[in-house]
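As structure tokens, the structure follows; a few thoughts come after it.
Here the complex is missing a single protein chain, while all its other protein chains stay put.
Entry: chain A
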Amino acid sequence: MISRVQPTFSSLLRSYPSVPFPPALPARTFSTTEGRLLIRHQTRMRVVDNSAIGQQCMAAGKWAKVFHVYNKRRVGTLGDKVMVAIMGQKKRGYIVGVVRRQMVPGVPTVDTNNLVLIDESGAPLGTRINVPIPMMLRSKKGDIAKILSIATRFV
């Protein structure tokens, strides 16, 4: 979606995580859908564990849709807990990969926003995570340690 508004400094800041502003376009064409980089209400996420429901939803091409983020900012980052709608069901999960560029050097960003599903007791639904997950998550305390135990690789 292309807006007809002049870009402000804050909009440039928002566009910072991806790549430089296009040099060859008039000023009005900046994307107002930049918010897709944020994990918030209505964001679609990729399920990366081998739980049955996760594999089913990825095969159907219907990625899990976030409708609540469990923090005060309502914007999820690495290690945050989210509630998602997936195949007509309500599930919870942890964010284990983000597209948005991280300010802290050494923290990876990945090509898709990744999610690992958990059940009501906080235990993972799957038995294996198929993609590398950030080493930084090991510093988090609480239930997230349970899903780190099924990770295969850290970067």
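Everything below uses one rule, namely that a contact is a pair of C-beta atoms (placed from the backbone, for glycine too) under 8 Å apart; a residue touches a chain by one contact, two chains touch by 3 or more; residues count from 1.
Note that in this section contacts and distances are computed from a predicted model.
Enquirer: Which protein name, taken from UniProt, belongs to the chain you can't see among "Glycosylated integral ER membrane protein", "Mediator of RNA polymerase II transcription subunit 4", "Serine/threonine-protein phosphatase" or "Large ribosomal subunit protein bL19m"?
Expert: The chain we cannot see is, by its UniProt record, "Large ribosomal subunit protein bL19m".
Enquirer: For the chain that's not shown, point to the residue among A:87, A:123 or A:155 touching it.
Expert: Per the contact definition at the top, the residue touching the missing chain is A:155.
Enquirer: Identify the residues of chain A touching the omitted chain, counting contacts across the whole complex.
Expert: Its contact residues with the unshown chain are 12-13, 15-16, 18-25, 29, 48, 97, 101-103, 105-112, 114, 130-132, 135-139, 152-155.
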